[in-house]
Structures are given as structure tokens and as C-alpha cells.
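Structure provided below as C-alpha cells; questions to follow.
Just one protein chain is left out here, and the rest sit where they should.
Up next, chain A:
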Amino acid sequence: MSEDLDFLFALLLNGVSIGLMYSLIALGFVLVYKATDAINFAQGEFVMLAGLIVAMMLSIEGMPLAVAVAVTLAVMIGFGFGLERVVLRPLLGRPVVAVIMATIGLAAVLRGLGPVIFGSETRAVSLPIGDEPIVLGPASLPPIQVAGAIVAIVFFLVFSWFFKKSRMGVAMRAVADNQQVAQAMGINVERYFALAWAMAGVVSALGGIVWGSMLGVDVHLALVGLKVFPVVILGGLDSIGGALVGGLIIGIVESLAAGYLDPYVGGGTKDFAPYVLMILVLMIRPYGIFGKRKIERV
């Protein structure tokens, strides 16, 4: 009996830490959607790009980790700003589909250019945190999962402070709430759009580092981005808290599916269990658990 409980605890712990790491990536998606109404289908490719950059930096002899992380952050921030300015700003006022298509195209370009520029072999991102499992009660976790979870929690705290207390964060919420009125307040809406994309760049940089370190970096790292969709459908496309809870749920569901279902069917359930859950949620609460229920006057 207690062995069963221990097994459950281990699965839950694993699910929570993986879930937090999903939340981190989903956060990038939510920030952009909240502020600009754009659905970013390239979030996974952002993470892959960041992973490639940090892996390349670390492959240079004697490169300190801090410098590699700083460079990755800087490049991804610049990438976010540049993307908004060059690709998305011309699409302002166009139908939502235009932006979606643009991000899908961008995703393909990044997946194609990544290996061309950085090479197609799988690279390791070795962080100086060892690989001795960290023991927590009856279960244990690889250190990278603990580090990833901590990074995710820190970022959620920073962003919730930013949106509640800082002047820029409040202005960004105003932009998200009503662009026209925000403009009438003298808020330069485009600047905040750019800021949202840059913030997605920051989150993706961190995501690329922790996920890259866990899975290794190649084109397949972009697949992590697919998990963003069940997470944000569950939590609500525009809810930061929802990204956190949605990530946790997806992480736990995956982990439980792997622990309890895989032995019976020979594996693989963890890869689709989140999507089954996503479809169920879409049938019951199409706007997600925390998403804003849009009331439209017809």
C-alpha cells in the first residue's frame, strides 16, 4: 500500500516539476496573446532557437555560463523586438488569421534555418548542476527538473509583480483590455506590442536553456512548443495564472499516464493524454479554466 503511495508521490512530483517547465514556455505564448491578440504558433521554435544559441555559446572553450545565458537572453530579446517590428507590425489591423499564418511560416523558417546555421547534430547544454538526483522524501528528481521548476516559479512571481504593480505592466494590461482607449490615454500601443514579444523572447530563452539541458538541443526541441496548446487551452489563452495551473495539470496528467497506463499498453500514452484532456476541456469550457468568457452582442 505505502509503496503504491510512494509511487504516486513520485509521479506527482515529477509531474509538478515538468508542469512548471511547461508553464514557463506557455507564459511566453500568453504574454503575447494577452497584449497583442496574436496567436504565436512559433513558441516552440523560439525555445529551440534559444536552445541552439546557448548550446553554441557553451561549446566555446572556457565560456562562463553567466555570459552564455546573458547572450542568449539578449539575442532573444532582440529577436522579439525585431520580429514585432519587421513581421508583425505591418500586419496590424489585418485579420487574426494573417498573424497566425505569419507565425506558422516563421516556425517553418526557424526549423529550417536552425540546422543550416547551427548544424543538425544534437548538442548538449551542460549546466553546472551535476546529475546526482535530488532526493525528496520517497522520490527523487534530476537536478535540471528542480532548476527548471525554480526558474519557472521565479518568473511567475516577477511577472505577477510586473502586471500588478509596475507602471509598464498596468499600461500593458490597459493595452490588452482596449487598444483604442489605451491610445486615447496617450499610450503608444505598438511599443507595448514590441515589449510583449521581447518578454516572450526572455521566457523562451530561459525555456530553451532548461529544456535544452534536459532533452538536448536539435530541431526536435521545438516539439516542446506543441505542449503549449493543451496548457493554454486548459488555463485560458490570456491568463498568466492559468498558464501556471494549466502547465501543472498537463505535467501531472502526463506523468500519471506514463506511470499507470503505459505499462498496460506498452508506452506512449503520455504523449497524447494532454491532448485528450484538451479536447475534453474544449467541449466543456471552451474559454479555459481561467480564461475570460467573452460576451458578444449579436
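Throughout what follows, a residue touches a chain if its C-beta (ideal position, glycine included) is under 8 Å from a C-beta of that chain, and two chains touch if they have at least 3 such contacts; residues count from 1.
Everything below uses one rule, namely that contacts and distances are computed from a predicted model.
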Per UniProt, what's the omitted chain called: "F0F1 ATP synthase subunit epsilon", "NADH-quinone oxidoreductase subunit M", "ABC transporter ATP-binding protein" or "RsbT antagonist protein RsbS"?
"ABC transporter ATP-binding protein"
Of A:A70, A:M168 or A:V276, which sits in contact with the chain we cannot see?
A:M168
Among the options A:L5, A:A70, A:V109 or A:M185, the absent chain makes contact with A:M185
Among the options A:L195, A:A258 or A:M278, the absent chain makes contact with A:L195
For chain A, which residues reach the chain that was dropped from this view?
167-168, 170-171, 173-174, 177-178, 180-189, 191, 195
